[in-house]
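Certain chains of the assembly are absent from this excerpt, and the rest are unmoved.
The letters A and B name the chains in turn, as written, and every chain counts its residues from 1.
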Amino acid sequence: MTDTIDVVGIVGSLRRQSFSRRLALALTAVAPASLKVDLAPIGGLPLYDQDEDADPPAPWREFRERVRRADAVLFVTPEYNRSVPGVLKNAIDVGSRPYGQSAWNGKPCAVVSCSPGSQGAFGANHHLRQSLVFLNMPVMQQPEAYIGGVDKLVDENGKFSNPSTGEFCRGVMASFERWIQTVRGGG
Amino acid sequence: MTDTIDVVGIVGSLRRQSFSRRLALALTAVAPASLKVDLAPIGGLPLYDQDEDADPPAPWREFRERVRRADAVLFVTPEYNRSVPGVLKNAIDVGSRPYGQSAWNGKPCAVVSCSPGSQGAFGANHHLRQSLVFLNMPVMQQPEAYIGGVDKLVDENGKFSNPSTGEFCRGVMASFERWIQTVRGGG
(Lines give C-alpha, C1' and ligand atoms only; values in the text may rest on other atoms or scores of the structure.)
Protein backbone atom coordinates (compact mmCIF):
# COMPACT_ATOMS: atom_id res chain seq x y z
CA MET A 1 0.00 0.00 0.00
CA THR A 2 1.33 3.38 -1.00
CA ASP A 3 0.79 6.44 1.12
CA THR A 4 -1.03 9.32 -0.46
CA ILE A 5 1.18 12.28 -1.29
CA ASP A 6 -0.43 15.64 -0.65
CA VAL A 7 0.54 17.99 -3.49
CA VAL A 8 -0.48 21.61 -3.37
CA GLY A 9 -0.96 23.10 -6.83
CA ILE A 10 -0.28 26.80 -7.35
CA VAL A 11 -1.67 28.40 -10.50
CA GLY A 12 -0.03 31.63 -11.66
CA SER A 13 -3.07 33.32 -13.20
CA LEU A 14 -6.31 34.62 -11.72
CA ARG A 15 -8.41 34.65 -14.87
CA ARG A 16 -11.36 32.31 -14.42
CA GLN A 17 -10.78 30.59 -17.76
CA SER A 18 -7.02 30.72 -17.49
CA PHE A 19 -5.08 28.20 -19.55
CA SER A 20 -2.84 27.53 -16.58
CA ARG A 21 -5.78 26.52 -14.43
CA ARG A 22 -7.13 24.25 -17.15
CA LEU A 23 -3.73 22.71 -17.54
CA ALA A 24 -3.39 22.21 -13.80
CA LEU A 25 -6.69 20.35 -13.76
CA ALA A 26 -5.62 18.26 -16.73
CA LEU A 27 -2.31 17.42 -15.04
CA THR A 28 -4.19 16.38 -11.93
CA ALA A 29 -6.31 13.98 -13.95
CA VAL A 30 -3.30 12.16 -15.41
CA ALA A 31 -1.27 12.04 -12.19
CA PRO A 32 -0.43 8.70 -10.57
CA ALA A 33 -3.05 7.61 -8.06
CA SER A 34 -0.71 8.26 -5.15
CA LEU A 35 -0.60 12.00 -5.89
CA LYS A 36 -3.52 13.97 -4.50
CA VAL A 37 -3.24 17.39 -6.16
CA ASP A 38 -5.27 20.18 -4.65
CA LEU A 39 -5.18 23.75 -6.00
CA ALA A 40 -4.62 26.49 -3.43
CA PRO A 41 -6.11 29.85 -4.41
CA ILE A 42 -3.74 32.85 -4.35
CA GLY A 43 -5.94 35.66 -5.61
CA GLY A 44 -7.06 36.68 -2.14
CA LEU A 45 -3.58 37.14 -0.69
CA PRO A 46 -2.86 40.78 0.20
CA LEU A 47 0.42 42.07 -1.25
CA TYR A 48 3.32 41.11 0.96
CA ASP A 49 4.36 43.86 3.36
CA GLN A 50 6.87 43.08 6.08
CA ASP A 51 5.12 45.51 8.41
CA GLU A 52 2.22 43.06 8.57
CA ASP A 53 4.33 40.12 9.73
CA ALA A 54 3.70 40.84 13.38
CA ASP A 55 -0.03 40.41 12.89
CA PRO A 56 -0.49 38.70 9.55
CA PRO A 57 -3.77 38.88 7.62
CA ALA A 58 -5.84 35.71 7.83
CA PRO A 59 -5.36 34.81 4.13
CA TRP A 60 -1.58 34.81 4.62
CA ARG A 61 -1.87 32.54 7.65
CA GLU A 62 -4.17 30.12 5.88
CA PHE A 63 -2.02 29.98 2.77
CA ARG A 64 1.16 29.40 4.78
CA GLU A 65 -0.59 26.65 6.74
CA ARG A 66 -1.84 25.00 3.55
CA VAL A 67 1.65 24.98 2.04
CA ARG A 68 3.21 23.75 5.27
CA ARG A 69 0.88 20.74 5.33
CA ALA A 70 1.76 19.72 1.78
CA ASP A 71 4.30 17.05 0.91
CA ALA A 72 5.15 18.63 -2.44
CA VAL A 73 4.32 21.58 -4.68
CA LEU A 74 3.26 21.76 -8.33
CA PHE A 75 3.59 25.16 -9.99
CA VAL A 76 1.61 25.76 -13.19
CA THR A 77 2.14 29.21 -14.61
CA PRO A 78 1.91 31.52 -17.58
CA GLU A 79 4.51 34.17 -18.34
CA TYR A 80 3.81 37.84 -17.82
CA ASN A 81 6.31 40.22 -19.32
CA ARG A 82 8.98 37.51 -19.71
CA SER A 83 8.88 36.55 -16.03
CA VAL A 84 6.77 35.08 -13.25
CA PRO A 85 3.35 36.78 -12.89
CA GLY A 86 3.27 39.20 -9.96
CA VAL A 87 0.37 37.32 -8.47
CA LEU A 88 2.40 34.11 -8.30
CA LYS A 89 5.53 35.84 -7.04
CA ASN A 90 3.46 37.47 -4.31
CA ALA A 91 2.21 34.04 -3.19
CA ILE A 92 5.79 32.82 -3.09
CA ASP A 93 6.85 35.85 -1.06
CA VAL A 94 3.94 35.46 1.38
CA GLY A 95 4.72 31.76 1.88
CA SER A 96 8.40 32.45 2.47
CA ARG A 97 7.94 34.73 5.45
CA PRO A 98 8.42 35.65 8.27
CA TYR A 99 12.16 35.28 7.84
CA GLY A 100 13.29 31.86 9.01
CA GLN A 101 9.80 30.36 8.92
CA SER A 102 9.32 29.70 5.22
CA ALA A 103 6.49 27.29 4.51
CA TRP A 104 8.22 26.13 1.30
CA ASN A 105 11.38 24.84 2.94
CA GLY A 106 12.53 21.45 1.72
CA LYS A 107 9.46 20.56 -0.29
CA PRO A 108 10.08 18.78 -3.59
CA CYS A 109 8.44 20.53 -6.52
CA ALA A 110 7.88 20.68 -10.26
CA VAL A 111 7.35 23.59 -12.62
CA VAL A 112 5.05 23.44 -15.64
CA SER A 113 4.74 26.59 -17.69
CA CYS A 114 2.42 27.34 -20.58
CA SER A 115 1.48 29.94 -23.16
CA PRO A 116 -0.74 30.24 -26.21
CA GLY A 117 2.41 31.21 -28.10
CA SER A 118 5.16 28.82 -29.05
CA GLN A 119 7.63 29.37 -26.22
CA GLY A 120 5.66 27.85 -23.39
CA ALA A 121 6.64 30.55 -20.89
CA PHE A 122 10.30 29.61 -20.79
CA GLY A 123 11.19 32.89 -19.10
CA ALA A 124 8.71 32.44 -16.27
CA ASN A 125 9.75 28.82 -15.80
CA HIS A 126 13.40 29.66 -15.23
CA HIS A 127 12.87 32.81 -13.17
CA LEU A 128 10.72 30.73 -10.86
CA ARG A 129 13.49 28.14 -10.62
CA GLN A 130 15.91 30.83 -9.43
CA SER A 131 13.61 31.50 -6.46
CA LEU A 132 13.40 27.78 -5.70
CA VAL A 133 17.13 27.72 -4.98
CA PHE A 134 16.76 30.21 -2.16
CA LEU A 135 13.58 28.50 -0.94
CA ASN A 136 15.46 25.20 -0.68
CA MET A 137 12.95 23.35 -2.81
CA PRO A 138 14.45 20.41 -4.69
CA VAL A 139 13.03 20.83 -8.18
CA MET A 140 12.56 18.18 -10.84
CA GLN A 141 14.92 18.89 -13.73
CA GLN A 142 13.54 16.57 -16.40
CA PRO A 143 11.28 16.40 -18.18
CA GLU A 144 11.12 20.15 -18.59
CA ALA A 145 7.55 21.20 -19.35
CA TYR A 146 7.03 24.24 -21.55
CA ILE A 147 3.54 23.81 -22.97
CA GLY A 148 3.29 26.11 -26.01
CA GLY A 149 0.03 26.50 -27.91
CA VAL A 150 -1.80 25.54 -24.73
CA ASP A 151 -5.04 27.10 -25.95
CA LYS A 152 -5.30 24.31 -28.53
CA LEU A 153 -4.12 21.49 -26.27
CA VAL A 154 -6.41 21.69 -23.25
CA ASP A 155 -10.15 22.36 -23.38
CA GLU A 156 -12.23 24.48 -21.06
CA ASN A 157 -13.09 21.49 -18.91
CA GLY A 158 -9.47 20.78 -18.20
CA LYS A 159 -9.21 17.81 -20.57
CA PHE A 160 -6.36 17.30 -22.99
CA SER A 161 -7.70 17.78 -26.50
CA ASN A 162 -4.44 16.48 -27.90
CA PRO A 163 -3.54 12.87 -27.00
CA SER A 164 0.22 13.29 -27.35
CA THR A 165 0.18 16.26 -24.96
CA GLY A 166 -1.80 14.12 -22.56
CA GLU A 167 0.79 11.36 -22.78
CA PHE A 168 3.63 13.83 -22.31
CA CYS A 169 1.94 15.28 -19.23
CA ARG A 170 1.20 11.82 -17.84
CA GLY A 171 4.95 11.21 -18.06
CA VAL A 172 5.67 14.53 -16.35
CA MET A 173 3.47 13.58 -13.41
CA ALA A 174 4.90 10.06 -13.20
CA SER A 175 8.40 11.54 -13.09
CA PHE A 176 7.25 14.00 -10.49
CA GLU A 177 6.04 11.18 -8.27
CA ARG A 178 9.43 9.44 -8.58
CA TRP A 179 11.20 12.72 -7.83
CA ILE A 180 9.14 13.24 -4.69
CA GLN A 181 9.91 9.69 -3.55
CA THR A 182 13.61 10.25 -4.22
CA VAL A 183 13.73 13.43 -2.18
CA ARG A 184 11.64 11.99 0.66
CA GLY A 185 13.51 8.70 0.74
CA GLY A 186 16.81 10.44 1.23
CA GLY A 187 18.18 11.73 4.51
CA MET B 1 16.85 76.54 -20.55
CA THR B 2 16.46 72.82 -20.00
CA ASP B 3 13.08 71.18 -19.93
CA THR B 4 12.14 69.34 -16.81
CA ILE B 5 12.09 65.56 -17.18
CA ASP B 6 9.26 63.85 -15.33
CA VAL B 7 10.62 60.64 -13.79
CA VAL B 8 8.29 58.26 -12.04
CA GLY B 9 10.02 56.30 -9.27
CA ILE B 10 8.79 52.81 -8.45
CA VAL B 11 9.87 51.33 -5.12
CA GLY B 12 9.74 47.54 -4.80
CA SER B 13 8.91 47.28 -1.11
CA LEU B 14 5.88 48.32 0.93
CA ARG B 15 7.52 48.45 4.34
CA ARG B 16 7.24 52.00 5.69
CA GLN B 17 10.91 52.15 6.64
CA SER B 18 12.06 50.18 3.64
CA PHE B 19 15.67 50.64 2.59
CA SER B 20 14.57 50.88 -1.03
CA ARG B 21 12.31 53.82 -0.25
CA ARG B 22 15.08 55.57 1.69
CA LEU B 23 17.45 54.95 -1.17
CA ALA B 24 14.93 56.25 -3.70
CA LEU B 25 14.64 59.47 -1.70
CA ALA B 26 18.40 59.76 -1.44
CA LEU B 27 18.76 59.23 -5.21
CA THR B 28 16.17 61.93 -5.81
CA ALA B 29 18.16 64.38 -3.72
CA VAL B 30 21.35 63.89 -5.74
CA ALA B 31 19.70 63.87 -9.17
CA PRO B 32 20.48 66.62 -11.70
CA ALA B 33 18.12 69.58 -11.41
CA SER B 34 16.42 68.67 -14.68
CA LEU B 35 15.10 65.39 -13.27
CA LYS B 36 11.93 65.69 -11.22
CA VAL B 37 11.58 62.29 -9.53
CA ASP B 38 8.21 61.51 -8.02
CA LEU B 39 7.46 58.18 -6.30
CA ALA B 40 4.27 56.40 -7.41
CA PRO B 41 2.74 54.16 -4.73
CA ILE B 42 2.07 50.56 -5.74
CA GLY B 43 0.77 49.03 -2.51
CA GLY B 44 -2.85 49.78 -3.33
CA LEU B 45 -2.89 48.04 -6.70
CA PRO B 46 -5.17 44.99 -6.73
CA LEU B 47 -3.48 41.85 -8.06
CA TYR B 48 -3.60 41.77 -11.83
CA ASP B 49 -6.46 39.71 -13.21
CA GLN B 50 -7.22 39.84 -16.91
CA ASP B 51 -10.94 39.43 -16.19
CA GLU B 52 -10.90 42.94 -14.74
CA ASP B 53 -9.47 44.57 -17.86
CA ALA B 54 -12.93 45.35 -19.25
CA ASP B 55 -13.72 47.49 -16.23
CA PRO B 56 -10.43 48.13 -14.45
CA PRO B 57 -10.27 49.10 -10.78
CA ALA B 58 -9.59 52.80 -10.19
CA PRO B 59 -6.09 52.22 -8.73
CA TRP B 60 -5.05 50.43 -11.94
CA ARG B 61 -6.33 53.29 -14.08
CA GLU B 62 -4.59 55.92 -11.99
CA PHE B 63 -1.31 54.03 -11.94
CA ARG B 64 -1.36 53.45 -15.69
CA GLU B 65 -2.12 57.13 -16.23
CA ARG B 66 0.70 58.18 -13.94
CA VAL B 67 3.20 55.98 -15.78
CA ARG B 68 1.90 57.10 -19.17
CA ARG B 69 2.53 60.77 -18.27
CA ALA B 70 6.12 60.10 -17.22
CA ASP B 71 9.13 60.73 -19.45
CA ALA B 72 11.22 58.06 -17.76
CA VAL B 73 11.13 55.46 -15.00
CA LEU B 74 13.45 54.80 -12.07
CA PHE B 75 13.12 51.40 -10.40
CA VAL B 76 14.53 51.00 -6.88
CA THR B 77 14.07 47.54 -5.51
CA PRO B 78 15.09 44.92 -2.98
CA GLU B 79 15.30 41.24 -3.80
CA TYR B 80 12.74 38.76 -2.50
CA ASN B 81 13.64 35.11 -2.90
CA ARG B 82 16.33 35.84 -5.53
CA SER B 83 13.94 37.74 -7.80
CA VAL B 84 11.75 40.81 -8.15
CA PRO B 85 9.31 41.28 -5.24
CA GLY B 86 5.78 40.19 -6.14
CA VAL B 87 4.50 43.64 -5.29
CA LEU B 88 6.79 45.24 -7.89
CA LYS B 89 6.10 42.60 -10.52
CA ASN B 90 2.39 43.13 -9.99
CA ALA B 91 2.80 46.86 -10.64
CA ILE B 92 4.69 46.04 -13.83
CA ASP B 93 1.98 43.64 -14.92
CA VAL B 94 -0.79 46.14 -14.17
CA GLY B 95 1.01 48.87 -16.12
CA SER B 96 1.59 46.60 -19.09
CA ARG B 97 -2.07 45.85 -19.77
CA PRO B 98 -4.51 45.68 -21.48
CA TYR B 99 -2.59 43.93 -24.23
CA GLY B 100 -1.31 46.45 -26.74
CA GLN B 101 -1.79 49.44 -24.43
CA SER B 102 1.21 49.15 -22.15
CA ALA B 103 1.93 52.35 -20.26
CA TRP B 104 5.64 51.47 -20.10
CA ASN B 105 6.23 51.37 -23.84
CA GLY B 106 9.34 53.18 -25.02
CA LYS B 107 10.20 54.90 -21.75
CA PRO B 108 13.88 55.08 -20.87
CA CYS B 109 14.64 53.68 -17.45
CA ALA B 110 17.24 52.76 -14.85
CA VAL B 111 17.38 49.99 -12.27
CA VAL B 112 18.91 50.43 -8.82
CA SER B 113 18.76 47.44 -6.52
CA CYS B 114 19.74 47.20 -2.87
CA SER B 115 20.05 44.83 0.06
CA PRO B 116 21.40 44.86 3.59
CA GLY B 117 23.56 41.91 2.51
CA SER B 118 26.54 42.17 0.24
CA GLN B 119 25.02 41.28 -3.12
CA GLY B 120 22.87 44.32 -3.64
CA ALA B 121 19.93 42.35 -5.02
CA PHE B 122 21.70 41.26 -8.18
CA GLY B 123 19.06 38.63 -8.88
CA ALA B 124 16.16 41.08 -8.71
CA ASN B 125 18.04 43.61 -10.82
CA HIS B 126 18.57 41.23 -13.72
CA HIS B 127 15.16 39.54 -13.57
CA LEU B 128 13.63 42.99 -13.83
CA ARG B 129 15.81 43.72 -16.85
CA GLN B 130 14.41 40.66 -18.62
CA SER B 131 10.92 42.14 -18.32
CA LEU B 132 12.15 45.48 -19.66
CA VAL B 133 13.04 43.84 -22.97
CA PHE B 134 9.44 42.81 -23.56
CA LEU B 135 8.18 46.17 -22.28
CA ASN B 136 10.37 47.94 -24.83
CA MET B 137 12.03 50.14 -22.22
CA PRO B 138 15.55 51.20 -23.16
CA VAL B 139 17.49 50.59 -19.96
CA MET B 140 20.72 52.23 -18.84
CA GLN B 141 23.47 49.61 -18.85
CA GLN B 142 26.21 51.43 -16.93
CA PRO B 143 26.81 52.21 -14.22
CA GLU B 144 25.15 49.15 -12.78
CA ALA B 145 23.87 49.89 -9.30
CA TYR B 146 23.81 47.07 -6.78
CA ILE B 147 23.80 48.79 -3.39
CA GLY B 148 24.90 46.19 -0.83
CA GLY B 149 24.94 47.00 2.88
CA VAL B 150 22.28 49.63 2.23
CA ASP B 151 21.20 49.67 5.87
CA LYS B 152 24.51 51.31 6.74
CA LEU B 153 24.68 53.64 3.73
CA VAL B 154 21.38 55.53 3.85
CA ASP B 155 19.73 56.87 6.99
CA GLU B 156 16.07 56.87 7.90
CA ASN B 157 15.60 60.35 6.48
CA GLY B 158 16.79 59.27 3.08
CA LYS B 159 20.24 60.88 3.37
CA PHE B 160 23.43 59.13 2.39
CA SER B 161 25.39 58.41 5.55
CA ASN B 162 28.37 57.38 3.47
CA PRO B 163 29.85 60.10 1.23
CA SER B 164 31.32 57.75 -1.36
CA THR B 165 27.95 56.05 -1.84
CA GLY B 166 26.45 59.50 -2.28
CA GLU B 167 29.00 60.32 -4.96
CA PHE B 168 28.44 57.01 -6.70
CA CYS B 169 24.70 57.59 -6.73
CA ARG B 170 25.11 61.17 -7.95
CA GLY B 171 26.99 59.68 -10.89
CA VAL B 172 24.26 57.13 -11.46
CA MET B 173 21.65 59.86 -11.69
CA ALA B 174 23.81 62.05 -13.93
CA SER B 175 24.30 59.08 -16.28
CA PHE B 176 20.58 58.42 -16.15
CA GLU B 177 19.85 61.97 -17.30
CA ARG B 178 22.26 61.54 -20.22
CA TRP B 179 20.68 58.21 -21.09
CA ILE B 180 17.21 59.74 -21.13
CA GLN B 181 18.45 62.54 -23.39
CA THR B 182 20.07 60.00 -25.69
CA VAL B 183 16.91 57.95 -26.03
CA ARG B 184 14.66 61.01 -26.47
CA GLY B 185 16.99 62.77 -28.87
CA GLY B 186 17.11 59.83 -31.21
CA GLY B 187 14.58 58.94 -33.84
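Worth a mention:
In this text, a residue touches a chain if its C-beta (ideal position, glycine included) is under 8 Å from a C-beta of that chain, and two chains touch if they have at least 3 such contacts.
Note that the structure is a prediction, hence the values are computed from the model and not measured.
Sequence-identical chains make up the whole complex; the displayed set comprises 2, and the total in this structure is 4 copies.
The definition used in the following text is that only the chains that are shown with their structure count from here on.
Separating the centre of chain A from that of chain B, both taken as means of CA atoms, is a distance of 29 Å.
Contact residues on chain B toward chain A in their complex (touch as defined above): 13-16, 18, 43, 45, 47-51, 80-94, 96, 123, 127, 130-131, 133-135.
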